[in-house]
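Report on the following structure.
Note that this complex is displayed minus one protein chain, with the remaining chains in position.
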Amino acid sequence: MSILRTENLSKTFISRHGIIAAEKTEALKDINIRLEEKELIGIVGASGSGKSTLAKLLVFLYRPTGGKIYYMDEDITKYRGKDVKKYRKKIQMVFQDPYASLDPNHSVEWHIKRPLILSRYNGDLDNRIDELLDMVTLNKSYRAKFPHQLSGGQRQRVYLARTLAVSPEVLIADEPVSMLDVSVRIEILTLLQRIKEQLGISIIYITHDLNTVSMITSRLYVMHQGMVVENGDTDSIINRPSNEYTRKLIAAAPNPYKRI
Amino acid sequence: MEVNHINAGYESENGYISVLKDVSLTVNRDIILGIAGESGSGKSTLAAVLYNSFRYPGTIRSGEVIFDGKNLLKMKPNELRKLRGTEISFIPQAAMNALNPVKKIRLQFYDMMIAHNIKENDFDSKISSSLELVRLQENVLDNFPHELSGGMRQRVVIAMSLLLSPKFIILDEPTTGLDVMVEHDILLDIKKIQRTLGLTIVFISHDLPILFGISDAIVMMYGGEIVESGDYEDLLRNPAHPYTYQLLKSIPLIGTKIDSSMIMKGIAIDFNHIPHGCYFHPRCNFAVPKCSDIHPELKQTDGKTHLYRCNRYPEWSRNAKLEAIGT
Amino acid sequence: MKMEEQEVIKDNKSLLGKIINPLKILLSNGKAKAGFIMLVALILFAILGQFFSPYNPTKYEFARGMPPSYAHLLGTTIYGQDVFSQLFYGAAPTLMVGFAVGVLGTLISIAVGISAGFASERVNTVITGIINIFLIIPGVLLIMLFGSFFLGLHQSLGYLPTILILIITGWAFGARTFRSITLSIAKRDFILSSILIGESRLSIIFRQIIRAIFPVIISNFFFTAMYGTMGLTFVEYLGVGNLLQVNWGTMLYWAINNEAYLTGMWWWILPPSFMISILMFSFILLNFGMDEIGNPSLRRFKSKNKNENKKIIGDLDVNIEN
Partner (left out) sequence: MIIPYKYILKKTAAFVAVLYGAITLNFILPRLIPGDPAETVYSTIIREGGGSVSPRYLHQLAAEYGISNAPMYVQYYNYLVDLAHGNLGISVAFFPEPVSYILYHALPWTLLLVISSIAISFFVGNRMGRYAGIHRNSIKDLSMDMFAMFMASFPAFVLAFIVLDIFALDIKLFPIGGAYSIYVNPGFNIPFIISVIYHAVLPVLTIILTSLGGWELGMRNNIIPNINSDFISYSENLGFKKYQVNQIAYRNAILPNLTGFAMSVGLSVSGVIIEESIFSYPGVGLYMITAIDDLDYPLIQGIFLMVIIAVLVGNFIVDILYGFFDPRIRQESE
């Protein structure tokens, strides 16, 4: 049983032009992906491929216009109100820009405490906060800090601690490292890997960067213009890409040892 | 271009904060010089100083930037203005914001040529030749910037910077925010243009893979000073500073598996609390006690053109190699 | 600078700290500081005026139209009232109307603006339409219409009708600001993140949005208070207020209606004009100063780390005009 799977998931945006006309943009067409338990899979695509739309669909920030999303084999597409809230406790999302995803007016402690309170954590809050910070390799002294006092990598780690506080089963990471310095990326990626291994959380890693995605994922979906053009085992896709677009992506991946 | 002993920083409410410390470098003709460093290494400040576009609260304490025998920093505003866009040019980071959002591209090109007193008859030929360089169709001219994709806008910006055929160009993170394929295409174009027109380019980026891919010579910045510089091949194969070595090691690459030894520890330097001794020692894997006392000077390796600023070269390098063999 | 302030704030969690720290921020701006000092002086003047008014401001007990003298610092009116007593005693109601309109008007603007910014597209369109109608209709017309509606009721209700009229005509400016600012903040990732962890809308509004737009709220308060003061003089000038009350607006009304400017009784017309101008000026300075605090690109100093600076500012850097 897959923990999360989609069936012909589609999303069409309708932009209104005043009262009469409306224009449709198909952002996603018949997406079928599945995520097994304790798995870390990757979704790769250039901007405009619809990968961010997919992420937002999976956490109910958008509603699909066609197809279904199954969580533990239960169709959640029709969920409303309370059910959505309940579902969101199981699935969390990491945003691209850690400068924007933390509230500048609140401390690190607040960011981790709120989800704990909201998910009615019964243990000792203080201990739990320290525990979560420890999980993302930050020490207690960071509790009182504000986002602007942290570096990009630290912010992203605080954000990860915030999502973990909800105790999700699935994590959707939308470009979690593309705004960070190259030197920090590995750190966040190992963290993702550790979250998968130690906490048993299934992760979908969404990115345009084949370098990082090939390092930590077991399976890949390659997206292009709202469709999945290739999927399968990461190693075999990297070594024997069958789709033309995938080949181009691989060729364009930056590499210091390859002259431009 | 020659840069001598630049000291620059920012005025703040808590006083002056020094960023660039005694930075000197020479840019040879007809090459791409890459300047690399993490965010907060002072590389953007350096870019602004090189172009003399460093503005308050930024202040330049001392130093000179010699371009074609003249000091850019001492030039009269009008002289400098005439130079810009014609002799020396700048391609900024965020192309989406670099174009005036409420003017058609064509008019922005016209403005550029009016600013430099180009004859009206030459307008169209100049525009079409520079668009050709960046492989854009002429119909983009009648669009507003927001109607174009990010990659196209970046190309327009490049075309505009090259419009009056300058020979010296500074690129400040020109491909940030673009996705890999577009980035790759644009870099290929830049390289091609540089080769065909014989341009001198200073390429500034935090993205090491790209930087090493495109540059002929490289300057590594850390904490507002140069820690290593030299030919790209030398730096890639035989880094003399642990910073370069650790950064290169931390680059994610297709086909490799992740491994915790790749992690670069610590965070970029905070200009308010600069460590004693070698700036890099708190993050260095090879630091010894003396590193926290002695601030190393810039030294030459045997290769002459290869400069480094480390107390422990070449010992650490040997250790690193042994380690690599051991594991 | 921002960093330091934040640290100070978290060190002082006492009530005193909560009052003093925003004040420190306010006083860090020169214009706001000047405005604040003027306002405090006026408030003191108003409080003292309630107790130490030399004569009864409403009694017609002196010789008519006397120029200033020791006994009557600012002379007397054509009805034989002491002008200085009126000015002194009338300060409190004038300030009270300004502040009441400022506070209540801002509260309404926040409620309407934020709910529009957070509501569905349709509701948003409707509320925006209503805001625009109130913005476009000239305030004087509304003051006249509502004023004449209340005309018979003034005696029993004190300043309530006046305040009500001014709130009705003055809330829309702020609502527009808050609507656009909320719209831009509600799309930010940190709000989406709160939705994802299960925060309710109200909680997001009170815990995050209000805090993010706090400088704008303060700035808007001063703006609305300014409108309230200006509006009071309008209400009185147009004769739709209660003219038996003593405040700077009614003083002007009587002075103008008795053509004090023609008869050379400058001591009757100039002092209230002057005091109103000072009050308005202090509100404008505070409003403008707060704008600069909330929108640091208007300020002279920037924080050291360029990137960081951008991000912090980003959350407040909302063009208030749109």
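In order of appearance the chains are A, B and C, and numbering begins at 1 in each one.
By our rule, contacts are C-beta pairs under 8 Å (C-beta built on N, C-alpha and C of every residue); 3 or more make two chains touch, one makes a residue touch a chain.
In this text, all values refer to a predicted model and were calculated from it rather than measured experimentally.
> Touch as defined at the start, partner being the missing chain; which of C:A32, C:A91, C:I269 or C:I293 qualifies?
Only one of C:A32, C:A91, C:I269 or C:I293 touches the chain omitted from view, namely C:I269.
> From the list B:L25, B:V65, B:I127 or B:M160, pick the residue that touches the absent chain.
B:M160
> Which residue among B:I66, B:A98, B:L236 or B:I258 touches the omitted chain?
Spelled out, the listed residue whose C-beta touches the missing chain is B:A98.
> Touching the absent chain in the whole complex: find that residue among B:S44, B:S89 or B:Q154.
Checking each option in B:S44, B:S89 or B:Q154, the one touching the absent chain turns out to be B:S89.
> By the contact criterion defined above, which parts of chain B meet the unshown chain? Give residue numbers in ascending order.
Residues in contact with the chain left out: 51, 53, 80-86, 89-90, 92, 94, 97-103, 111-112, 114-116, 144, 146-147, 157, 160-161.
> List the residues of chain C that touch the chain left out of this view.
On the chain C side, contact with the omitted chain comes from 31, 129, 132-133, 135-141, 144-145, 148-149, 152, 173, 230, 233-234, 237-240, 252, 256, 261-262, 269, 273, 276-278, 280-281, 283-285, 288, 291, 295, 297-298, 300, 317, 319-322.
The definition used in the following text is that only the chains that are shown with their structure count from here on.
> What's the chain with its C-alpha centre farthest out from chain B?
C
> Between chain A and chain C, what distance separates the C-alpha centroids? Give it in angstrom.
Those two chain centres are 46 Å apart.
> Need the CA-centroid distance for the pair chain A / chain B, whole Å please.
31
> Provide the C-alpha centroid distance between chain B and chain C, rounded to the nearest whole angstrom.
Result: the chain centres lie 50 Å from each other.
> What are the residues of chain B that contact at least two other chains?
Correct list: 39.
> Considering chain C alone, which of its residues make contact with at least two other chains?
Those would be 307.
> Mind listing the chain A positions that touch chain C in their complex?
59, 61, 85, 88-89, 92-93, 95, 97, 99-107, 114-115, 118-119, 144, 146, 148-149, 159, 162-163, 165-166
> Please name which positions on chain C make contact with chain A in the complex.
2-3, 6, 10, 188-190, 192-199, 207-208, 211-212, 307-308, 311-312, 314-315
> Under the definition above, what is the set of chain B residues touching chain A in their complex?
38-39, 150, 179-185, 187-188, 191, 206-214, 236, 246-248, 250-258, 260, 262-264, 267-268
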